[in-house]
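Mind having a look at this structure? Questions to follow.
Here the complex is missing one protein chain, while the rest keep their positions.
What follows is chain A.
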């Protein structure tokens, strides 16, 4: 009797949850971008919101910027939000490393991944007039004497990629951190550094214009528009994949149907032709990975970075 009562209660609870989730969404959904307007995450989030809103009835996705603390402010806000699907985080790779590196007050497990919309593999770049024609030339030189490498900052995913590259090849680099991509680009195009590790999305348009060259891309596939660029493995750099990601995540206890709804919504957005075109024009390769695949990407990124962070005592 007691058992069935409990079972009944649990079922009713679960059902009411489902009922709530079935109506979802009944009001506007907050898409929290933890950065200021105008950046890559903000721009892509606004593109997605605009496309998604053409599929939604009676509710809209509203982008809200909660900037500060290198993303930690907005990320923490979502970690502590009600798990009802009305607060969604524009999630980036920094969520994985921020607890270790910046003492962020959340854990990666505080979020349930929804879907990834953009994977940005690391690329090895050199100035247009660099003497290095292939990645192997560069590695050979860097084994002899350290090369100056232009990265977005110390203890960023780009710096960690450099350390992983050193571990895999024995090449030595001297890291020159920059504040913002503009400074990195200036140093590279002006020939003030030997090489750099950048995000593909930032590098591609400049490689196409001929102001820089991409020697290798840390992905398992070739870029459609520049298929001549070898992958890190083909170039013998010993790292299979090194990519940062952009996607959606919700607070950990969000009901499953809501996660599925959002994940399917992202899929519809991904299949939209105008969205595809706009993303490509902006330099972001549109991708779609559902909740389970996104979780795998996050786990693999966490494994890659956490060892490097510990070995190099970063953030301490």
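General observations
Note that in this section a contact is a pair of C-beta atoms (placed from the backbone, for glycine too) under 8 Å apart; a residue touches a chain by one contact, two chains touch by 3 or more; residues count from 1.
Please note the rule applied: contacts and distances are computed from a predicted model.
Per the UniProt record, the absent chain's protein name among "histidine kinase", "C4-dicarboxylate ABC transporter", "Cytochrome C biogenesis protein" or "RNA polymerase sigma-70 factor, ECF subfamily" is "C4-dicarboxylate ABC transporter". Looking at A:155, A:235, A:250 or A:297, the residue that reaches the missing chain in the full complex is A:155. Within the whole complex, the absent chain has one touching residue among A:76, A:93 or A:169, and that is A:76. For the chain left out of this panel, the touching residue among A:46, A:143 or A:268 is A:46. One chain of the complex is left out; on chain A, the residues touching it are 36-40, 42-43, 46-47, 50, 63-70, 72-73, 76, 101-105, 148, 153-156, 159, 174-180, 182-183, 185-187, 189-192, 205-206, 208-211, 277-278, 281-283, 314-316.
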